[in-house]
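The complex appears here minus one protein chain, its other protein chains still in place.
Naming follows writing order (A, B, C, D, E, F and G), and every chain is counted from residue 1.
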Amino acid sequence: MNSEIKKLLEGVQNGSISVEDALLKIKKEPFEDLGYAKVDFHRKARQGAAEVIYGAGKSAEQICGIVKSLQGSGQNTILITRLDEEKANALKTEISLDYRKDARIGITGPLPSPDGIGKILVATGGTSDIPVAEEAALTAEALGNEVIRLYDVGVAGLHRLLSHLDEVMSASVIIAVAGMEGALASVIGGLADCPVIAVPTSVGYGASFEGLSALLSMLNSCASGVSVVNIDNGFGAGYQASLINHMEAK
Amino acid sequence: MNSEIKKLLEGVQNGSISVEDALLKIKKEPFEDLGYAKVDFHRKARQGAAEVIYGAGKSAEQICGIVKSLQGSGQNTILITRLDEEKANALKTEISLDYRKDARIGITGPLPSPDGIGKILVATGGTSDIPVAEEAALTAEALGNEVIRLYDVGVAGLHRLLSHLDEVMSASVIIAVAGMEGALASVIGGLADCPVIAVPTSVGYGASFEGLSALLSMLNSCASGVSVVNIDNGFGAGYQASLINHMEAK
Amino acid sequence: MNSEIKKLLEGVQNGSISVEDALLKIKKEPFEDLGYAKVDFHRKARQGAAEVIYGAGKSAEQICGIVKSLQGSGQNTILITRLDEEKANALKTEISLDYRKDARIGITGPLPSPDGIGKILVATGGTSDIPVAEEAALTAEALGNEVIRLYDVGVAGLHRLLSHLDEVMSASVIIAVAGMEGALASVIGGLADCPVIAVPTSVGYGASFEGLSALLSMLNSCASGVSVVNIDNGFGAGYQASLINHMEAK
Amino acid sequence: MNSEIKKLLEGVQNGSISVEDALLKIKKEPFEDLGYAKVDFHRKARQGAAEVIYGAGKSAEQICGIVKSLQGSGQNTILITRLDEEKANALKTEISLDYRKDARIGITGPLPSPDGIGKILVATGGTSDIPVAEEAALTAEALGNEVIRLYDVGVAGLHRLLSHLDEVMSASVIIAVAGMEGALASVIGGLADCPVIAVPTSVGYGASFEGLSALLSMLNSCASGVSVVNIDNGFGAGYQASLINHMEAK
Amino acid sequence: MNSEIKKLLEGVQNGSISVEDALLKIKKEPFEDLGYAKVDFHRKARQGAAEVIYGAGKSAEQICGIVKSLQGSGQNTILITRLDEEKANALKTEISLDYRKDARIGITGPLPSPDGIGKILVATGGTSDIPVAEEAALTAEALGNEVIRLYDVGVAGLHRLLSHLDEVMSASVIIAVAGMEGALASVIGGLADCPVIAVPTSVGYGASFEGLSALLSMLNSCASGVSVVNIDNGFGAGYQASLINHMEAK
Amino acid sequence: MNSEIKKLLEGVQNGSISVEDALLKIKKEPFEDLGYAKVDFHRKARQGAAEVIYGAGKSAEQICGIVKSLQGSGQNTILITRLDEEKANALKTEISLDYRKDARIGITGPLPSPDGIGKILVATGGTSDIPVAEEAALTAEALGNEVIRLYDVGVAGLHRLLSHLDEVMSASVIIAVAGMEGALASVIGGLADCPVIAVPTSVGYGASFEGLSALLSMLNSCASGVSVVNIDNGFGAGYQASLINHMEAK
Amino acid sequence: MNSEIKKLLEGVQNGSISVEDALLKIKKEPFEDLGYAKVDFHRKARQGAAEVIYGAGKSAEQICGIVKSLQGSGQNTILITRLDEEKANALKTEISLDYRKDARIGITGPLPSPDGIGKILVATGGTSDIPVAEEAALTAEALGNEVIRLYDVGVAGLHRLLSHLDEVMSASVIIAVAGMEGALASVIGGLADCPVIAVPTSVGYGASFEGLSALLSMLNSCASGVSVVNIDNGFGAGYQASLINHMEAK
Partner (left out) sequence: MNSEIKKLLEGVQNGSISVEDALLKIKKEPFEDLGYAKVDFHRKARQGAAEVIYGAGKSAEQICGIVKSLQGSGQNTILITRLDEEKANALKTEISLDYRKDARIGITGPLPSPDGIGKILVATGGTSDIPVAEEAALTAEALGNEVIRLYDVGVAGLHRLLSHLDEVMSASVIIAVAGMEGALASVIGGLADCPVIAVPTSVGYGASFEGLSALLSMLNSCASGVSVVNIDNGFGAGYQASLINHMEAK
């Protein structure tokens, strides 16, 4: 920001830009041009990392247009989340797309090489939680992280989780994905000493109330180091896990 | 029931009781005297077991009257639940009372010898759950059960629970008492092969919503063999556990 | 557990197994092989009892695979819950299946002979509650229990329930299944002196809020000896009832 | 209404009142004077019936003023609901008041002789529901009804209710007052063939959620002929029961 | 009840019935035969009144069977509520049926002549509330009441309601049907001096939360004499209104 | 009102109307004819402004009839809200209709020239909120307002909103439409000094609970000058904004 | 904003300020000094209007400091909302304060002369809503509006409201304050043709759920032109009403 306004002021000082033009420039674009804020919602965090497009509520045509525009500007790896199969098939007629039906995610271009501090572990309570977990895992991979998957390790069969203690203990960030009672986050939070991001899922019936039960459980976790994202929000968990796994001094 | 009405009918048959008197008797006390239903809410389940009085909403005078009436009919061991300290002190001026402040329970007379099938394990997630757990434990003891207490073994410190696996595996019934995320019930339900009665507590703050979070968690437990009672209802859990622990062929 | 680790340690002591191999064995399978926990979620509780598979969220292929694998290991009686008709038909092309459409349950092999302490009574408030009740009843039967069905005895027509007092009084465990206001659990809880497991159902409309009304009613039951499982969770009630009906000293 | 406007119009016709004055009169008091609507919220339903004042949120001075004004206009029997003891004592220094602490009701003057079609039965599930029941009962009595009280007949001890079947069957209107699971309304609704007004109370704890559980139960009653008023609204139930008990052709 | 048991006892006394048979009779049918309770949920209240069948959750075959059975026992007028069009068409191939699509109600036989105390007014806030209102109106008519319909008189256009004050003031019972904010019940409750039964409907969107908004409004009505039934429960309102409109001394 | 009643009274005075006829007239139409209230729900606020029809729950035939009736009375510009495509197509066979699919709105006739105090700004948080926003915008335009659209300026990309500060600062009324967390209303409320009407939308998933999250956010806005309408109620916001934008001394 | 930055740029142009100093000035105070946003939350809207301080959560010392600072800068009329009596008394020892206990508001200095377009009507359903209404009314008066108070005109006694139709019809903005069922907003919204701001209050008990019932009612109002603020938020309603009542072309 400094340099740009400074240039403007120097222009005023040396007469190459009039006061009126400078005023207009500052007033008209107080933020966009001055770098106050992030230019793009899903902006590329680092070289090589993917761009992510939220597919829900966008038509195949709109998505296609965004993809081509990104590719035109040199971005090859693109992740499209919440992409249903029909739209994916429509996209495939226009662009080269690797579609992962379970995760409702489409990918163009190669996934980047992992460059994070450590590994991100994605664990689920049951097999029904896997779609949300895959959204988290693929998001993290597309943003340059090595991901370990540990699925169906719910607390009703504790031995399954405990037989993978090494993975749990060696992860840098853990994403705990669970529906129903959501106890997985607390158990993992108690075992691990790294940040745990809990993702409640809408898996369950009756008093699970579409994920409310798991959400409340996770928010009330008695384990330290656990935070929570929205129900079924695999992308959000993968994105924040990647931020954490790429922490560095500023 | 059979015998009593039969006797009545035989009386009519043999003329020792008039039709009108029999009619009156049947009409006036169709249930109480005929054994259709439980005579008392907290009736003595077996010889030696205690009578239980729900103390909330009753004055010290009322409680005192009930206690004396029960004692008069030969019932020595009496448990008074939800008894606050002030009323307990008032009662002590009239009757001999052992008051357990934590559990808000007063006891008169000796606890019965355990005569159940096995042991009842009462486990809590944290120390704040202990009052509810003690209500459950003392109720079970007063009804003739051996009780093992395993407090503060919440899932955030799994090793504490796992170091007591032997107690968990050898219990006949388990009462799992927990607030906040209530995960204890699921973890224990997954480890044990006996009935587990889960008691959500109102311990917690914020999104625990006075026990709602724990309640929903426990209802959604992915472990088989878990059922749930009302928030903070230690008495209910202890009572049902005792019923289970005294199962026998009819 | 003792014997297995003991053997391992003795092997180390007598040199028949190296320290490294023993270490690997302990580390790799700390729970599965050591008997800490239940090996399977729906594990066979006793000889002859059925294995139960939760069918929801599994494809016909997956279910078929599990069934064949279980049959291969000698398990003939298998119950598949939450199985819709389409999957059932697909399964029938591969395996011999008795499909109960109402209960959404498929059964392979013969049901075991009852070997419980007494009988399990399954009662419903209305006819719409029957599918959930059948899930409970068949689960209990598949786990080796004699089941008495008492359907459509809701409290609005009390005489229907009261005309079956004998069954109510002679049951060892009662499963009370009801939607709408869920009062059946309290009334039965007041009449019976055995454990009552209440199953709220999503039957109703408007302020039943998908079963919430019945759930809250049952949790607040003023009758002792009542505990509750999740809305529509017939399996859970049948499973716990079976555990209770097979209580024995350890 | 007819007569008053008619008189006005006749006055205009015969010149005793000017058009302007008639216009002003109609405009200024279109409702109050024309009898369109009920003049008073708690207006006297019939000769001899009491006036009812809602005491909550009014100061002792305000209540006293209203009472004296009513007495001045010839109304002797006055019921003051939701009146706490402190205000009652303040009132007693000014007016003659019969204060019923349990029901939080104060009464001045004699209760009217019952002149309804039949009897109103007020039943409660437990003893803690009695204050709300008394508010209903006294309201009904003050409005000219014979009231039968049947307290502590909750469904957990069905024999207590069933031993009073005669009262239930012979009532003209029944007010069923219950907290916790609120099942009393359904059971009574199933036994009786008269209108049943259900009053949920805030009695209970945990998942009773301040009366929500009883409220939902009562709204979902599977018995016909049951309607519901607000939680703890004894007055509303008593008032409507009195309306029903005084039905007559118009 | 008296006479029947009396006869039984006399039979025992005079030897015409054995003690065992009398015992069996009393035990087997303590309620059904003794007149304790209503024999049928939808039993005929008076001569000529219709029988009502709740059609939801019953197959066309089941409904057809019940109808024929009722007709066989001399009941000609039968109302079938919650009957969808498909089932109605299936029924029409077997029985003569007048199907009212809006109200989802089928009728066989003639409606009875009104024999109530006065008229029942059914009012709705909007046109979308009419199906629920028709369920109430037809139920009341089938039970022998004269019904006045006053539709689309919501409080946002107060003049529409006020121009029908005469009907409001002359009704014996009023059923107020409204969704959204449900204010109709309070306004009518303030105008009328007869019992008002409020029926919240699920009409609306957003924060109407499927009828919850109207339900809460109606429960909190500041007008006296208003009680409430379940959301969309037109039948319940019509049934209770008929009970009230047929009040008579017992 | 004055003039009409005055005329009536004068008629009585001069004998041209009898007392009885005048009485009947006043009684029969106390409101409709006397101008007490708004004659039509969506009545034309000013010359040239459109009539608005709420299309949901009305058949194409019904809508067509209303449109033709309005056109017959000289109203050319008519807006039909909540109109689905199928009904729109049916209408097009009868009347000339401009259908805006996104906004689910059909328009007949020309939009009026803006005659408000200033401009109405309609802003949305995301692109998924546009349908609701268009309902608001078209409603406002049809009622004679100049509308500025500012879509997809959610707070996660603050620069997008801030780069349009001029529009925000110069608006007379702002309609802030947002789902998910609904923060847009607070941010705009903090920037602008004009009335802000917030419209929560049901856009989102999981813990957005169908718009509840946005609704609560907006109600709790810490910015002054913000009020809220129902979830997805674009019409209501547009209508009130138009009222505000046409404020004038009475 | 323009002038200030323009001056800065001219200073740079003519050399009276260095580029670095200008840069620092712009960067350090991008908003506060540049007029982008409202400088103060409760800033003075127009000459003479009062400043408003939110008193809750501030100590008497803090409030006193703010008041003196405002007075020092020439602001004499200051409104302090949510001010309890104890703090008011503390303030009175330091500053001259007119304390309105009912409204929990303190005022210093004279109220400004009204300068709005028309009058603001503040109506309440009952007398218990008056404190919230007074907060609204005093806020509006302090911001320069003429306020008409119309209290206790709830819909249960419609004649009270209708006898004040003239005030309702002649108001420029209406604030409708009601608890319980909140129907007042709909009724007034249907009668008036000006913007209506609805304020739900927490008045009520039971199913009013601390104002939730009134809130939902008001959001679902079937009358056009109604928007809603937070429960008990009299200030917010008064503030927005004043904005609306001071609308003018920009």
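Following the convention adopted for this analysis, a residue touches a chain if its C-beta (ideal position, glycine included) is under 8 Å from a C-beta of that chain, and two chains touch if they have at least 3 such contacts.
In this text the structure is predicted, and so the values were computed from the model without any measurement.
Colleague: Need the list of shown chains touched by the one chain that isn't shown.
Modeller: A, B, C, F, G
Colleague: Which candidate, F:125, F:144 or F:195, sits in contact with the chain we can't see?
Modeller: Here the residue in touch with the unshown chain is F:125.
Colleague: Hey, which of F:77, F:208, F:227 or F:240 is the one touching the hidden chain?
Modeller: From the options F:77, F:208, F:227 or F:240, the contact with the absent chain belongs to F:208.
Colleague: In the full complex, which residues of chain B touch the absent chain?
Modeller: 127-128, 156-160, 162-163, 165, 203, 205-208
Colleague: For the chain that got dropped from the picture, name the residues of chain F it touches.
Modeller: 125-126, 154-158, 180-183, 185-187, 189-191, 204, 206-209, 212-214, 216-224
Colleague: So which bits of chain G touch the chain we can't see?
Modeller: Per the touch rule, chain G residues meeting the hidden chain are 28-32, 36-39, 41, 57-58, 200, 202, 210-212, 215, 230-233.
We take it that only the chains that are shown with their structure count from here on.
Colleague: Shared touching chains for chain E and chain F?
Modeller: Per touch definition, common to chain E and chain F: D, G.
Colleague: By the touch criterion stated at the start, how many steps lie between chain C and chain F on the shortest route?
Modeller: Contact-graph shortest path, chain C to chain F, evaluates to 2.
Colleague: Relative to chain C, which chain has the most distant C-alpha mean position?
Modeller: Farthest by centroid: G.
Colleague: Could you find the chain whose CA centre sits the greatest distance from that of chain A?
Modeller: It is D whose centre lies farthest from that of chain A.
Colleague: Report the chain pair from C-D, D-F or A-F that duplicates the E-F interface, where duplication means over half of the contact pairs agree by residue number.
Modeller: It is A-F that reproduces the contact pattern of E-F.
Colleague: Find the geometric centre of each of chain F and chain G from their Cα atoms only, then give the gap between the two centres in Å, rounded to an integer.
Modeller: So the centre of chain F lies 24 Å away from the centre of chain G.
Colleague: Distance from the CA centroid of chain B to that of chain G, rounded to the nearest Å?
Modeller: 55
Colleague: By the touch rule stated above, which residues of chain D touch at least two different other chains?
Modeller: Residues 30, 36-38, 41, 156-158, 162, 165, 190-191, 206-208, 212, 215, 219-220, 224, 230-231.
Colleague: How would one label the connectivity among the chains shown: line, ring, star, complete, or other?
Modeller: Contact map by chain: other.
Colleague: Pull out all the chain pairs that touch, please.
Modeller: Between chains, contact exists in these pairs: A-B, A-C, A-F, A-G, B-C, B-D, B-E, C-D, C-E, D-E, D-F, D-G, E-F, E-G, F-G.
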